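As you look at this complex, bear in mind that one protein chain is not there, while each of the others sits in place.
Order as written gives the chain letters A, B, C, D and E; numbering starts at 1 within each chain.
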Amino acid sequence: MTITRGFQKHPAGSVLVEFGDTKVLCAASVTEGVPRWRKGSGLGWVTAEYAMLPSSTDTRSSRESVKGRVGGRTHEISRLVGRSLRACIDLRALGENTIAIDCDVLQADGGTRTAAITGAYVALCDAVTWLGEHGKLSDPKPISCQVAAVSVGVVDGRVRLDLPYSEDSRAEVDTNVVATETGTLIEVQGTGEGATFARKTLDAMLDSALAGIEQLARLQVEVLAEPHPKLAAERAASAEQAAGGDGAE
Amino acid sequence: MTITRGFQKHPAGSVLVEFGDTKVLCAASVTEGVPRWRKGSGLGWVTAEYAMLPSSTDTRSSRESVKGRVGGRTHEISRLVGRSLRACIDLRALGENTIAIDCDVLQADGGTRTAAITGAYVALCDAVTWLGEHGKLSDPKPISCQVAAVSVGVVDGRVRLDLPYSEDSRAEVDTNVVATETGTLIEVQGTGEGATFARKTLDAMLDSALAGIEQLARLQVEVLAEPHPKLAAERAASAEQAAGGDGAE
Amino acid sequence: MTITRGFQKHPAGSVLVEFGDTKVLCAASVTEGVPRWRKGSGLGWVTAEYAMLPSSTDTRSSRESVKGRVGGRTHEISRLVGRSLRACIDLRALGENTIAIDCDVLQADGGTRTAAITGAYVALCDAVTWLGEHGKLSDPKPISCQVAAVSVGVVDGRVRLDLPYSEDSRAEVDTNVVATETGTLIEVQGTGEGATFARKTLDAMLDSALAGIEQLARLQVEVLAEPHPKLAAERAASAEQAAGGDGAE
Amino acid sequence: MTITRGFQKHPAGSVLVEFGDTKVLCAASVTEGVPRWRKGSGLGWVTAEYAMLPSSTDTRSSRESVKGRVGGRTHEISRLVGRSLRACIDLRALGENTIAIDCDVLQADGGTRTAAITGAYVALCDAVTWLGEHGKLSDPKPISCQVAAVSVGVVDGRVRLDLPYSEDSRAEVDTNVVATETGTLIEVQGTGEGATFARKTLDAMLDSALAGIEQLARLQVEVLAEPHPKLAAERAASAEQAAGGDGAE
Amino acid sequence: MTITRGFQKHPAGSVLVEFGDTKVLCAASVTEGVPRWRKGSGLGWVTAEYAMLPSSTDTRSSRESVKGRVGGRTHEISRLVGRSLRACIDLRALGENTIAIDCDVLQADGGTRTAAITGAYVALCDAVTWLGEHGKLSDPKPISCQVAAVSVGVVDGRVRLDLPYSEDSRAEVDTNVVATETGTLIEVQGTGEGATFARKTLDAMLDSALAGIEQLARLQVEVLAEPHPKLAAERAASAEQAAGGDGAE
Partner (left out) sequence: MTITRGFQKHPAGSVLVEFGDTKVLCAASVTEGVPRWRKGSGLGWVTAEYAMLPSSTDTRSSRESVKGRVGGRTHEISRLVGRSLRACIDLRALGENTIAIDCDVLQADGGTRTAAITGAYVALCDAVTWLGEHGKLSDPKPISCQVAAVSVGVVDGRVRLDLPYSEDSRAEVDTNVVATETGTLIEVQGTGEGATFARKTLDAMLDSALAGIEQLARLQVEVLAEPHPKLAAERAASAEQAAGGDGAE
């Protein structure tokens, strides 16, 4: 598992997450204003959209923009990502600004939705820091906890963390867990794949998941200890402009 | 909670479920053939669509056909219902036939998705019986377990089963559980509503949910002990035709 | 023919119409404001949407929201219902409020559009009464006449009122008539089904239709003589709240 | 009223109808095969689409292709035109061929749907003749009657035939009548525009309409007495090719 | 090549262009206001939509409104027409008004997009004149140059101007050139049809194209020397009204 910040230069936060062969690009873009139903509330908004590149899957998948409609799975994961991130942020502190999270899967090999959430948290932190630096937050620390996610499966009767696609598609049970760095739960989704599962299997999966999430949370902390890529670039650009001004562009 | 079979005359199974003020019409229609991607497999298919009447909600909701697209929530619940029912049925026994489950919410007051699943199971049983009577099953008992569902919430710190809408919208945590009559799990979806929840809260919610599901499973058994409404009507019609034949139509 | 008021609790008017085996749920929901093109006019608006549940028809029909577009027949009937009801109401008296009529067919066996109109009139009356009770009408009696509808067909050369589907599909001519309680016409739509018809056949169909409408108008009067279901429930609720306050919710 | 045949060179039948300032282009295109639901029946099909150019109306109307959906009025008229023409033709004689009627309004000034039907009949005759000449009809005379249409309105209490738009929009009642050359009815659609009308008004409108249709039917006969424009062009082209062959193309 | 002004009575400019067997109706409609993204800028807007009637092509093409989406070719040509016309007009002089250009192909036989541009220029001039007469221009001469277009192809190795469809589809290279009356370029689009072409072929095509455009520009001048059809009609109508007033309408 690696997390690379500053993958793109335009969004306030942009993170490439790699989880085995799975690669997801998570961007957090700041826009002024909020959706219509929220105007005048004084509250900000965090929303998310998830999508897969047609070339990211084993056999090419057709492009949803060309089909003219977003599929059920896409809808479902987009909603999950947004809901998970909203659990950790004080929307009042954002003022009437929106942070749009885009999770675009560049390569899929199992666990794309949980990789997306784990990376999106880092991108969100970068977007919030950027907002703070530009004086747009009413509370300097609007994020109350970390958010990370893993998937756990049962294959041949054994609980396994973060299955690659080849095993994922054989899993008898598949559970996605979103939790904080202290093991408090945000979302649990357990599904028998055409099968049922005992309650104690759910317990074993949760044990395994929470252990995995603890590790991911440590990785997030490490990665966020580095300087903010976009702010660093902005500072370098204005320093250069101050120094010379003659050479530019 | 009441379950009324034979609410409509056309589908092979048609059930009206009433859960407090929530009313959902669950129909199971049989059609020959399967979706294209399944042709030639010898397997049948069970699919589900969930929708709310515009007039079913507290303030009128706009019609998805008029908007020209199905919303994310609708997509998500449709997929959940289909997945839950497929956990209990041997698709091989259906042959290349499709059972389409339609869950249409006539009145909404919390818990529509779990009411839909609980009722849809009964409609599915009726459709399967009807298929059997018409000689279209390769295995006379293709249903291996019962499927029922409840939602559990935490309101003011206390775990509560099947909240009406007025409390549901205040719930801090909301969990939907789908399980069999023996308490084996099919699907668990727990969500903190803009909040997080401890693992032991999840445990308490599961205890409460499984107790509720046991009761619902007993109700399903009772209700299914009555004669099959559509088969009864078909037999009455052919008896009448045999008897007279002169007055008919 | 039976008309049941108060079938749903949320809309201001909600009526279940049963015409033979045809069952249509007609709801009249009140919303503040009018469509954009009407803003600032001081006039209200009455609009209608008609739809069939997939499970309502002999063989399951596909869901228009899933297809992503409303079919021609649906469009046509929605427009007819709206136009028919607007003939009986003074839109000025509504102020800038909209009454949205939803006619959802629960079971279809011929004559769904005329059943929808006949029931929608009753739901509209209930919505208007509710608006009046809540002090939102500028004229206490904005409805100037009753609106009811029947379909008439010619089968095997004989004029027949309100054919069930089995005969309707054999009809050589099919005429839908919308009229008031005094036999004044609102809409006449006569169609030869791949055939033509003589003018005197039209006359015979109109005679038969107007006789049927007279009966329906009497039924509407009877049904509306009962107390208003939603207002009754609202009064009961506030009486209870006034009385106790301890038991509430 | 004028009818010009051979307005376009590609379709088998192409007619420009001018009714006052209303101009409608009616084309009848022949394609092999029938819609899927009709395959193998041995029957042909006649279908129609009606549309208005954005520039045809008093103030520019937006383009339905750009909006991404066909409006209710468009749907309704398309269905009316198709149904009306199917009343006069023996679909068995066509074999499994489809005639697609396109009625595109170039300029609108009232009565576009009735002008469309009257012109489309002539285009249909041309398409049928063309099919016959190319040996594709099993019965040489598949058309059993003429089809023409007029609209009748009541303005200031007087019945008036084919109102221009300025008066049409003031009409209290508006009736569209489709009938054959002998006055047998095909379709009658009478609508009070936010008003009701007496049965004897309907009778007066029908009298007026049938007189108008008789005149239109005579005009159709006259116009169709001229040679077939596309067949004439085809013959001229093959004669030229036979004569020379050197200059061609 | 012929250009007929005043083909329709409603739009401020309406032109029928005939180029061999190609016929395109170009209308320029004036509406108050500009698209949302341009509001408050003080600038006007010129936009264009191109479409083909289903009956305009050799074999009937399906209707884009019915398919529910605009195809790539349609999009591309609409954008080209709009961009080309905006090169000749000072949008500031229009004030916040929009001129919508509609190019509807009535009959297609090669070169429809270049015919559309050449005709649309004339319609645009008429719309601008009409705006000027009605006192809505801040600069009396907002059009700075003429705009005309031709297509050039290479068939059997020879450069040919404005190919009919039968040759166009055999062309090895196809270039569309939009230019002013003085040969200054506005747009050049050269495409090898599944083939490549030498730079000197491009030069030869440009020579030929600019010669053709010079001729078209002369024709535009001639045609625009005639009186403005819509203004003439408006003047005649108001003269008549002034004279009599008794006979009107």
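Here, a residue touches a chain if its C-beta (ideal position, glycine included) is under 8 Å from a C-beta of that chain, and two chains touch if they have at least 3 such contacts.
Just so it is clear, the structure is predicted and the values come from calculations on it, not from any experiment.
Peer 1: What chains on display are touched by the one that is not shown?
Peer 2: A, E
Peer 1: Please identify which residue in A:42, A:68 or A:194 touches the non-displayed chain.
Peer 2: A:68
Peer 1: If I consider the whole complex, including the chain that's not displayed, which of A:58, A:139 or A:240 touches that chain?
Peer 2: From the options A:58, A:139 or A:240, the contact with the absent chain belongs to A:58.
Peer 1: Could you tell me which of E:41, E:189 or E:238 touches the chain that is not displayed?
Peer 2: From the options E:41, E:189 or E:238, the contact with the absent chain belongs to E:189.
Peer 1: Write down which of A:43, A:106 or A:219 is the residue touching the left-out chain.
Peer 2: Only one of A:43, A:106 or A:219 touches the chain omitted from view, namely A:106.
Peer 1: What chain E residues would touch the chain not displayed?
Peer 2: 69-73, 75-76, 78-79, 83, 86-87, 145, 175, 179-180, 183-192, 194-199, 201-202, 206, 210
Peer 1: Which positions on chain A touch the chain that was left off?
Peer 2: Touch set of chain A with respect to the missing chain: 8-11, 14, 21, 25, 27, 29, 31, 49, 51, 53-60, 63-70, 74, 100, 102, 104, 106-107, 166-167, 249.
Quick note on the criterion: only the chains that are shown with their structure count from here on.
Peer 1: Chains touching chain B and chain D alike, please list them.
Peer 2: Touches both chain B and chain D: C.
Peer 1: Between chain C and chain E, how many degrees of rotation does a Cα superposition need? Round to steps of 5.
Peer 2: Rounded to the nearest 5 degrees, it is 120.
Peer 1: Taking each chain's centre as the average of its Cα atoms, which is closest to the average over all protein Cα atoms shown?
Peer 2: So the chain sitting closest to the middle is C.
Peer 1: Using mean CA coordinates as chain centres, what's the gap between chain A and chain B in Å?
Peer 2: Spacing between the chain centres: roughly 33 Å.
Peer 1: Indicate the whole-number Å distance between the mean C-alpha point of chain D and the mean C-alpha point of chain E.
Peer 2: Going by mean C-alpha positions, chain D sits 30 Å from chain E.
Peer 1: Send over the residues of chain A in touch with two or more other chains.
Peer 2: Counting only residues that touch two or more other chains, chain A contributes 68-69.
Peer 1: Can you work out from the touch definition every pair of chains that touches here?
Peer 2: Between chains, contact exists in these pairs: A-B, B-C, C-D, D-E.
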